[in-house]
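Showing just some of the chains, left in place.
Each chain carries a letter (A and B) given by its place in the written order, and its residues are counted from 1.
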Amino acid sequence: MYSFANDYSEGACPKVLEDLIKTNDIQTPGYGTDVFCKKAEKLIKDKVGNDNVDVHFITGGTPCNVLAVTLLKAHEAVICVESGHINTHETGAVEATGHKIITVKGVEGKITAQEIRDVVALHDNEHMVKPKMVFISNATELGTIYFKKELKELYNTCKELGLYLYLDGARIGNALTAIGNDMVLKDICRYTDMFYIGGTKNGALLGEAMIIRNDTLKPDFRYLIKQRCSMLAKGRVIGSQFISLMEDDLYLQNAKNANIMAQALKYIFTQTGIRLYLDTPTNQIFPIIENSLLKKIENDYVVTPWGKYDDNHTIVRFVCSWACNKDHIQDFFNDLDRYINEK
Amino acid sequence: MYSFANDYSEGACPKVLEDLIKTNDIQTPGYGTDVFCKKAEKLIKDKVGNDNVDVHFITGGTPCNVLAVTLLKAHEAVICVESGHINTHETGAVEATGHKIITVKGVEGKITAQEIRDVVALHDNEHMVKPKMVFISNATELGTIYFKKELKELYNTCKELGLYLYLDGARIGNALTAIGNDMVLKDICRYTDMFYIGGTKNGALLGEAMIIRNDTLKPDFRYLIKQRCSMLAKGRVIGSQFISLMEDDLYLQNAKNANIMAQALKYIFTQTGIRLYLDTPTNQIFPIIENSLLKKIENDYVVTPWGKYDDNHTIVRFVCSWACNKDHIQDFFNDLDRYINEK
């Protein structure tokens, strides 16, 4: 039973494991101060085109988001779209740090500069929280991506209004290798105050790389990582994986593969007359599937019902991972064909 | 330059890595709901001799401790010895959850039942926090261990006073394989409300197994794991490692090796006329080393100065890991001999 449920169903991509094994016996100091983390840091600084950023290795995506928000003062709040991961699927981890999330509608998972302005205009006195950070994801929770012009506008708006712009890059590889994308890591770094490059959803066992460009946010960050349960004793485990992923652009290759497979799925659906809930260029696609067909699919595949479309149709999420290959797609194509013809 | 700095200087023990690789391609659901976590859970339930416990896999030791304290109500506090890890080396992670730590002196890193009674007697009204949990470590931060009679008395005292007894088992393997130890995992489980079996310090890449026996503490624990940044998307990574460690008692073998190597070191020191700050049966030892000798040692070895003993001597911590072997000890013996004869 093949799973299109997410992009973290398998272990790590082979190169990542090989490197871990190769260096396993070397003794290193703990907590991310080792040679592997240092080398990975260097590689990442090169990729983001900025030697002055701080790079930290973190256990996961929710931890990264929690750490970003923990930088705020007690009365400061974070703005994000309603579908933002911190708002929907982190069990209130942000609020557990004491900070309010202010939500806006957004458009296809993306926030607009105007929405940010409106929130700031509304929150004009001490009986309300003070907006201080904007949270975005790229790719978004809906599989869409930001374009350079958009990100730049968001960043400039944030600077004008005295806000930090933080980008959740759990699927940043998928964004940067999507058809139509016009950015590279250097752009992401230039137009945010802080962001992370996700490992977990792109071939690592675990781990994300946090990049802090804004000097105000840098001091004492390691204290927070430790305090907020996001520091590994064997920090090398994440450092080593990011070396593997950054060298020879394995990171982008993994993401590109996932995108291509998902786009192939998309093609299959649309060719079969199945509409999409929204068109996405990354590794998540959202076909609108007739309920009896969905039932058949679910006999053979793991997929995620995303919401009711109408009485007879369900929006379904299919995710492809770095490990998905042409055979999986071909099999699904054959099966889909069969399901439909059985009807 | 060999390191006796800690027991997490190397990667994982070979079997752990092998098993990770072997199962790498299998697709599983995320967040600890996979077959590996389920199998590891089964193995652990057998070891602790209780099928009704809840078992959860957590990213690290500080996360475990934070989760335990997060179970308390807002005004409830945790009692521990001054040297308790949560009090000294977790960057205020417990207080960051909003809870006060009440410290007592302890004896060689261990809390006494009388100290617990005294704290509870003192905190008798609503202008003070309400003690509700006792935190202990086994082995302790000073390398000492609890004996069955002691643990039982602590547990009974806690039950009498309406407190939870929580045990930090980062080095529980070292405790249970120490010379003189009279407990097995079943005893630990019987005489605590909740404890964890540490993987990180005993041969895993990362990960600990939390065991909850007290029914009151069980509900909704997965919500907390997620909220407190301690859940891996690829939960299998921890599950798989605990299978490797639990099968054939690899866990105890690793710990025993570490203990034996440290005890050999201890023997070397005492034979050489070097006193110990306190006598410990586990994988941490604390010789009192003359400062000029320490300097020489530090040229070739990584060790941890633990505190000033007097103007000429320093208490030094040596830790041996699962990966330490006879050659490392023999080398150190030769070197120590040389350092001293050079004097």
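Just so it is clear, a contact is a pair of C-beta atoms (placed from the backbone, for glycine too) under 8 Å apart; a residue touches a chain by one contact, two chains touch by 3 or more.
Given the structure is predicted, the values throughout are model-derived calculations rather than measurements.
Visitor: Considering just this structure file, the complete complex holds how many copies of the sequence, given 2 are shown?
Guide: My count for the entire complex in this file is 4 copies.
What we mean here is this: only the chains that are shown with their structure count from here on.
Visitor: Hey, how far is the Cα centre of chain A from the one of chain B, in Å?
Guide: 34
Visitor: Given the complex with chain A, which residues does chain B contribute to the contact?
Guide: Interface residues on chain B, with respect to chain A: 2-3, 5-6, 8-12, 14, 17, 20-21, 23-30, 59-63, 66, 90-93, 96, 200-201, 205-206, 223, 226-234, 236-237, 302, 323.
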